[in-house]
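Yeah, one chain of the complex is gone here, protein chain that is, but the others are all in their spots.
For chain A:
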Amino acid sequence: MNRIEIEHLTKYYGSKLVLDDVSLNVAEHEVVCLIGASGSGKSTLLRCVNDLVEFDEGLIRIDGTSIHDPSLSAVELYKRVGIVFQAYNLFPTMTVLDNITLAPRKVHGTAKDEAEAYARELLGLFSLEEFAKSYPEQLSGGQQQRVAIVRAMATKPELLLLDEVTAALDPELIGGVLAVIKSLRDQGMTMLIVTHEMGFARDVADRVCFLDGGKIVEEAPPAKLFSNPEHPRTGQFLQRIIEAGRL
């Protein structure tokens, strides 16, 4: 069963074509990684999926319903689809606990006690319980990113979009965040992940899509795509990554 269906998606920024007839499905419990050069449209694609940016042509369905269908309210869409950003985007004026319980309480009407209990449970899972009453600026980048993942999890989404969640982190902090994502996959979370960590993509993905100039140029299981890419552009991209020492 497909949870996310993207059909013939086209998106311009002004006169610039950013996504060019992109089609992509993500099945239940599947983990799909998007790779590609900077500016190839990965973030834009992810943001289209949960209606953070508008697109010009095509259709995106979540569980068979278009994200623009009036029967799918914004609250329902964002309950089902969580997103984590590269820049964490935690609210700096709120404690970690308030950041996490904001949506459950104010959007979904969960009682305060219940929301906080669940938040603390999640924080515990990610070894963050001691930071519940801290403010985001008091945390390291890696801790903030893990809190951002917890915040996205707090409404119990069934689909998770992750946009280069380790790109702003020092190398020694990346491992902890990636471990969290792996544990989510093991629990059956359906995920669409933009990443520059090829090793991680190889580990965690069921399928890898290579995006180039707004088009999905190649789509294959990681073992196939990384060792035996079909398209020359994919090969060139991977070659550059290898030269940069990141594979």
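One rule holds for everything that comes next: a contact is a pair of C-beta atoms (placed from the backbone, for glycine too) under 8 Å apart; a residue touches a chain by one contact, two chains touch by 3 or more; residues count from 1.
Here is the rule we use: contacts and distances are computed from a predicted model.
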Record-based protein name (UniProt) of the chain missing from this complex, from "Ferrous iron transport protein B", "Xanthine dehydrogenase family protein subunit M", "FAD-linked oxidase" or "ABC transporter permease subunit": "ABC transporter permease subunit"
Touch criterion as defined above, residue of A:R3, A:K42, A:R61 or A:R151 at the omitted chain: A:R151
Which of A:H68, A:K106, A:K133 or A:K156 contacts the chain that the document leaves out: A:K106
Residue of A:A87, A:A167, A:A220 or A:I241 in touch with the missing chain, whole complex considered: A:A87
Absent-chain interface as seen on chain A, which is shown: 47, 50, 52, 74-75, 77-79, 82-83, 85, 87, 89-94, 102-103, 106-108, 130, 137, 151-152, 155
